[in-house]
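Shown here: the complex without one of its protein chains, the others still in place.
The block that comes next holds chain A.
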Amino acid sequence: MGTLKPPTLPTRTHILKAPLLHSTFNPQLHTLFNRCITLSSTISCKLRTSQDVKKKKDNVSKKIVFSDSSPPSLKNDEVSGEVESKSGVIGLVKRLPRRVLAALSNLPLAIGEMAAIAALMALGTAIEQGEAPDFYFQKYPEDNPVFGFFTWRWILTLGFDHMFSSPIFLGLLVMMGLSLMACTYTTQIPLVKVARRWSFLHSAEAIRKQEFSDTLPRASIQDLGVILMGAGYEVFLKGPSLYAFKGLVGRFAPIGVHLAMLLIMAGGTLSATGSFRGSVTVPQGLNFVVGDVLGPNGFLSTSTDAFSTEVHVNKFYMDYYDSGEVKQFHSDLSLFDIGGKEVMRKTISVNDPLRYGGITIYQTDWSFSALQVLKNDEGPFNLAMAPLKVNGDKKLFGTFLPLGDVNSPNVKGISMLARDLQSIVIYDQEGKFTGVRRPNSKLPIDIDGTKIVIVDAIGSTGLDLKTDPGVPIVYAGFGALMLTTCISFLSHTQIWALQDGTSVIIGGKTNRAKAEFPDDMNRLLDRVPELVESSLSKQSDGISG
């Protein structure tokens, strides 16, 4: 039957599906689909319309095509959200967990939860957090409510003054977590099971029903297979049928996203309940014990041996730009264990914390502790610096050196002001500007006969300390989330093809990249070589013979 088909073959063939014949004579199909005991075969024959009659002879070779009864029925295996109600109390009790699961994995519920969380977070940024009740009494008075109803009563009753730890918000997060779990269990995993089950399509009609379908008039399915393989597809070829898929991992990835979210939530919970925090301002040269600074955050917080570590601030200093602005803060810290042995020494700075035994020490703040001065070559005296005005990041510190009789009611003296550890501005008794001196410049300044030398400026470092057992879990979640989100971008593409005489019918679908898919497919199909006549006849021989 090696006759050539005319190129004007209509692409649409009419197929009569008649599941009458129960055939058992196709062993290949049986090994493949062993769950079908009786294959309902379809007799596909062309409806003889007037213009088709003349081509009747050519189509004899493929008149009877056995195919799987239907395109793979994906829907059957999906666990549907609905649970059939069965009478009987036992049945009800048995079904209750499933019912709860089904309710939780409900997509509109999940979307509602996400929207509610987003709305509460927005509200949490709109309402000032962590203020005293008086603040809310004034800002949201009862006689002039915001939007006509929103008063301080709402805020304080619902706990919106500490939104991100309020029971409503945390409850929603818990609900979200439960929904994530339920959805993963009842919807996502079954979907993957279905997606993994691949099958050939044996009817041209089923292939044409796909989102993308095309017919190559003179092509061989082997060439198509090779080209698809080159494009990264897994290709399965059996007789005249081809099945290829790509990006199956894109189907798994959303499960990973959900699990990663759960991991992050678990880590966050551990962080919230099991961590210690504390901050301390230590003048240079002094020391403190870690355990004295750290305070427990939640009921799971347990102290460790490392809490007895003593931290000594060897040095605190700042780097400056040429313009005089602060570039970086540094604290040189030494850690001593309980026996007084130095176990670690590190210079920390912003972005470069110290980690020891689960404790992390951050450089977060600074302050001006004291000014060391020589007065008429006496001393040195340590003058404590007091913060004068803290306006944003601009800090100002000042101190006062009394001159003359200290016990008189209106004592006069020298005022010294500083914005940083770099330069000290000095004013005389009348409050007039006298000069600027740098510490350790050793340059004396003379104020009404009093010689002042600024020996050193002693800063104190502001440190934050914490232990957080949740961080490794959260980081694992972050890594997983990043990876799985990226993988989720991949689209699961499935392609079926069928050699039909000399033409190849191709159909395919994809779950995400629907926009690019037709273009990509066309680009691939353009590369399928067209068969010339000699090889064509051989090809058809092979198929029909």
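Note that a contact is a pair of C-beta atoms (placed from the backbone, for glycine too) under 8 Å apart; a residue touches a chain by one contact, two chains touch by 3 or more; residues count from 1.
Quick note on the criterion: contacts and distances are computed from a predicted model.
Taken from the listed names "Trafficking protein particle complex subunit", "Cytochrome c biogenesis protein CcsA", "tRNA methyltransferase, has a role in tRNA modification" or "DNA replication complex GINS protein PSF3", the protein name that UniProt assigns to the chain not shown is "Cytochrome c biogenesis protein CcsA".
Within the complete assembly, A:Ser323 is the residue of A:Asn144, A:Thr157 or A:Ser323 that touches the hidden chain. From the options A:Arg218, A:Arg437 or A:Lys466, the residue with contact to the unseen chain in the full assembly is A:Lys466. As for the chain not pictured, it touches chain A at residues 107, 110-111, 114-115, 117-118, 121-122, 124-125, 129, 163-164, 268, 271, 277, 321, 323, 325-329, 349-353, 360, 362, 364, 393, 464, 466, 468, 471, 474-475, 478, 481-482, 485-486, 488-489, 512-516, 519.
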